[in-house]
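This report refers to the structure that appears directly beneath it.
Missing here is one protein chain; the remaining ones are kept as they sit in the complex.
Let's turn to chain A:
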Amino acid sequence: MVVPSLKLQDLIEEIRGAKTQAQEREVIQKECAHIRASFRDGDPLHRHRQLAKLLYVHMLGYPAHFGQMECLKLIASPRFTDKRVGYLGAMLLLDERQDAHLLITNSIKNDLSQGIQAVQGLALCTLSTMGSAEMCRDLATEVEKLLLQPSSYVRKKAVLTAVHMIRKVPELSNIFLPPCAQLLHERHHGILLGTITLITELCERSPAALKHFRKVVPQLVKILRTLVTTGYSTEHSISGVSDPFLQVRILRLLRILGRNHEESSETMNDLLAQVATNTDTSRNAGSAVLFETVLTIMDIRSAPGLRVLAVNILGRFLLNNDKNIRYVALTSLLRMVQSDHSAVQRHRPTVVECLREPDASLSRRALELSLALVNSSNVRAMTQELQSFLESCPPDLRADCASGILLAAERFAPTKRWHIDTILRVLTTAGIYVRDDAVANLTQLIGGAQELHAYSVRRLYSALAEDISQQPLVQVAAWCIGEYGDLLLEGSCEETEPLQVEEEEVLALLEKVLQSHMSQPATRGYALTALMKLSTRLRGDSNRIRQVVSIYGSCLDVELQQRAVEDNTLFQKYDHMRAAILEKMPLVERGRSQVDGEAKESKEAQLSETALVSTEPQASKLLDLLDLLDGTSGDAQPPPPLDPSPGGALVHLLNLPGAPPPPPSIPNLRVFEREGLQLHLSFVRPPGTPALLLIMVTATNTSGADVTHFICQAAVPKSFQLQLQAPSGDTLPAQGGLPVTQLLRILNPNKAPLRLKLRLTYNHFGQSVQEIFEVNNLPVETWQ
């Protein structure tokens, strides 16, 4: 045989002695070869040592899957040494995704039932670390038995294993709920800790368990009181606080039990007050307990005096020098800001202070909290603070900060001018971090504020003149200059300093944007269109502009090329129309929810308002005014199978004359009802086609069983033409689930009286049903 195998320590020394990565790899590969050989030979004496080495190598990141079966063999061995390493290997190498893991179930079962507590402990530990759902199901009864064992060591481990099992297989809660009450009477802190964890897990998972455990609130209160009032005991105390871990756990459980429950909350009030006032917070352990107490007070239905106390404690912690405490205080305040807004507002100055911390974690928390605290009365001051934070904050927070400021500005802006200023400042400071719709929002905002056009265009011009690299800013500025260029050149505006701008300067600036390599294609598009618009706004002649436009007629970028060519054509052939086309844009509505295919399925006949055509002023759509000249903006809309019902008129961008008046409405009809399945018809006569009738058939199911294989067929007299479109589905879920809709198109060129026969086939309550009936009471408007 045998080169005597290395001891673990020797291997580690060798690895550490390796001077380079390659050397280390060599050593490890050699050793792994030995280990593999030894596994193959099946040497039982050295197996545990080999596995220990393999685990070390695995920790360094090298593959170790060939050790999985060895773990099984070691676990099955009677020696404790072997089992120890084997179980460790199982925890590190095996998990639910490996097929081999189920094989240790049997070994664990044996080990759980044989009396040596160290071995039982190992088995429980492994089970709770990597036990999969199947393993948990198989071993649940074993673990339950162990809950009653005499050894407290085994019991405490069994309790925590039960928690893991419940997480994996929630049905096992039934087994583990009954022993909890008895386990609460334990004196051993480890068991108590585990039991509280178990009860917490059970309560979080099921409201029934929550109700059940409200009974133990008095007992929990007693345990906590004993902990708080007993004097200094060395056993479990950490810096003078007796077992803070257990205290924290109990407080957490009390929080869950007392939430929304008056009676339990009452029972806890005194105790919480006692803990809050008596805990010594000079060391971390006391602070931990106090924090938990504060969170519990805020979460349950506590007395108002107690709540005030809690918020004050948090305020005190915010001023503490210890960074950890401040961090936790900020986190807790964030949780409370929704429910106790005014109380948290009082601490706003301190929170804003924390923004200036160099510590990234703290400033992130402070940012979130500050954004939550902005309201209409403090918006100016807060935005000021947040803007200065934006200038100096670390890059990963910039995006959040920028969008937060923009959102706050939108909600609480006191004046439009302030709003524009704020957005402008954000764009200049952190332009690349803002979201895409910031440009759209700003253009829409400026467009809507007529009195501020002059002001905006001047400010944007100055900003652009300074810096053409921030794309969102450049886009907005280009658009603005294009639209309001005349106001720019025209003399003074009271709100800004007098700015004398020459036409040539403006054109030069836009050309610079066009040519700069920093400009993205979209930005170039904006700039080109702005130049075009200026050709009508400026008083001088437009030769320079024509030149630029014709150059871009052969640009490589297709979008730009297309625009340039169209603009060129505008100069040459349609010069008489140029002024009209390039007029100032009317105010665009904000894009509300767009109606697309999926939205229609869920709303079908109940659509009360068709949404506006996509009105986001994206450069490519809106500014292509030439497209609209071709007439129908209908290509921008998806063809609706359902025309708008009364009230929703389509708003076209330029309010083209001749928009059809909304059609008169025809009442809906309920035509069929059986055991909860109902059929409704709704009718529309589109105004453009007098012979056409659109019927939307809607089937709804309010019964307790699903309707499946639902098919609806229709028949009409010979003079009519019927077209059935595909239904939205063939299954109607029970209890008012998603209805099935189907569109019928009926052409009635002779205006003959409408008759309609419907045939339904479906399965309901386990039976197949067929119904044929004629629709009576069809309103006259459907065919006249």
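The definition used in the following text is that a residue touches a chain if its C-beta (ideal position, glycine included) is under 8 Å from a C-beta of that chain, and two chains touch if they have at least 3 such contacts; residues count from 1.
Here, contacts and distances are computed from a predicted model.
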What is the protein name, per UniProt, of the chain that does not appear here: "60S ribosomal protein L5-like", "Adaptor related protein complex 3 subunit sigma 2", "Glutamyl-tRNA(Gln) amidotransferase subunit B, mitochondrial" or "Golgi apparatus membrane protein TVP23 homolog"?
-> "Adaptor related protein complex 3 subunit sigma 2"
Which listed residue, A:26, A:270 or A:359, touches the chain dropped from view?
-> A:359
Kindly state which of the options A:285, A:367 or A:743 is in contact with the chain not pictured.
-> A:285
Thinking of the whole complex, not just what is shown, which of A:84, A:356 or A:578 touches the missing chain?
-> A:84
Residue, one of A:63, A:349 or A:586, that touches the chain absent here = A:63
Taking the full complex into account, find the residue in A:26, A:95 or A:575 that is in contact with the omitted chain.
-> A:95
In the full complex, which residues of chain A touch the absent chain?
-> 7-9, 12-13, 16, 45-46, 48-49, 52, 55-56, 59-61, 63, 79-81, 84-85, 88, 91-92, 95-97, 116, 118, 121, 124-125, 128-130, 153, 156-157, 160-161, 163-164, 189-190, 193-194, 197, 235-236, 238, 243-245, 248, 252, 284-285, 287-288, 291-292, 323-328, 331, 358-362, 364
